[in-house]
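What you see is the complex with one protein chain gone and the rest in place.
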Amino acid sequence: MYETIFIDVFLAVMSTVALIFTYLTIIQKDLVKAIIYSSVESAAYLLVFYLLMGPDLALAYVAIGIGIYPAVAFFLVKKTERYESE
Amino acid sequence: MSTKTAISLIVIIGSLAAISYAIAAQATGIIPQTDLRNLAAYYLQNTLNAGNKYVWAASPEAVTAIVWDYRGFDTLFETSVFFLAIIACIAAFEVEMPARSKREDNKQTDLGLSIIVKVVTKIIGLIIVVVSASIALHGQLTPGGGFQGGAALAVLPILFIMAMSRFALEDRKVNKTSMLILRSLGLLGIATTVVLPLIVGLLTHNGAYIMQNQIKPDAPVSLPSYIADRMMGGNLWMLNLSEFLAVGAGFTLTFVLLSLPESVFKKILENEKYATH
Partner (left out) sequence: MPLIETFLATYIILTTIATLIISLYGILYKPHLIKKIIALTIFGDAGNIFATIVGFRYIYPVVPPILTTENPTNNDISMFLRTAVDPVPQALVLTAIVIGMAVVLFMVFLALQDYRIYHTLDTRKIAEQRKRSEE
């Protein structure tokens, strides 16, 4: 009986972590830190995908959310500007 | 904030809050459910059921069977959407690749990070290629498949550009043309696998459908579900392999285009007229 509650508590903790990091991403003015916060949020959502019994999605999301999106965004920040003004 | 901003913010948040209240109060069916829906029960029952060979998909993994066999046309059009995005990226950055400036070859070791990082990156690069090919090729038996393998392979050019310079890719003949050739080969593989049952059916005077995997009631053409005593899932492994090539080459192409220096584009833009200058 306690196993379901353990899985649910873990799911709830990961969703809350993702919510906090989403808020920090939108507030942040330094774009490098915003990209790193968004990749932490991707890692939290990766654990949620795994606990919701979807291993294909977890595999896809490791490579994309932590590898490709931050890399492309870092290329863009390097070529343009780093700080959001005002 | 002005009045217009406040009103639009209230409208957006109010509508989303109403939707959330409706869903949390179980308006669209109790979420999460405890019973299986009828469509899911049908797919899960028939994906490896040797008793009913007219509707089986010959693979123990239901998600890959749905993506490439039961709903194969969705995946076909999604591959074409990805292809259109890559073509648009190439068209936006239409530039002839700059010739490598004349430098002595012994200056090559000055670029990039230190030598420890370079050697470790080369070892890890080999591991990445093997692991991503493994993920892509056993997609019909365990979680994995074409997209996952292709996305895992796409980490390799990023590492090489970061640890060594972008000339490490250019020296190994990884440029726009060769990646376009690889990508076209992958898409050609998908097209061939889709049309193959039709050609076999026409040649042997049987009925056949496009993108058909196993026998259907009026189309007795089927791709082999066991090859040398290994479960291969019909056309699932061919489609996974082609998709792996196409996605990996597409991403590498994007990173090769993104790593071009800005001076190349400044020269092009100075010769053209735009409305703001």
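Going by the order they are written in, the chains are A and B; count residues from 1 in each one.
One rule holds for everything that comes next: a contact is a pair of C-beta atoms (placed from the backbone, for glycine too) under 8 Å apart; a residue touches a chain by one contact, two chains touch by 3 or more.
A quick note: this is a predicted structure, and the numbers were derived from the prediction, not measured.
If I consider the whole complex, including the chain that's not displayed, which of B:121, B:193, B:214 or B:254 touches that chain?
B:254
On subunit A, what residues meet the omitted chain?
Touch set of subunit A with respect to the missing chain: 1, 3-5, 8-9, 11-12, 15-16, 18-19, 22-23, 25-26, 31, 34-35, 38, 41-42, 45, 48-49, 52-57, 60-61, 64-65, 68-69, 72-73, 75-77, 79-81, 84-85.
Which parts of subunit B face the unshown chain closely enough to count as touching?
5, 8-9, 12-13, 16-17, 19-20, 23-24, 31-37, 39-41, 43-45, 47-51, 60-63, 66-67, 71, 74-75, 78, 81-82, 84-86, 88-89, 92-93, 142-143, 147, 231, 254, 257-258, 262, 265-266, 269, 274-276
Everything that follows uses one rule, which is that only the chains that are shown with their structure count from here on.
Just the number, please: Cα centre separation of subunit A and subunit B in whole Å.
So the centre of subunit A lies 21 Å away from the centre of subunit B.
Going by the contact rule at the top, pick out the subunit A residues touching subunit B in the complex.
Answer in residue numbers: 55-56, 58-60, 62-64, 67-68, 71-72, 75, 79.
Subunit A touches which residues of subunit B in the complex?
Result: residues 63-64, 135, 143-145, 147-148, 151-152, 154-155, 158, 251, 254-255, 258-259, 262 of subunit B touch subunit A.
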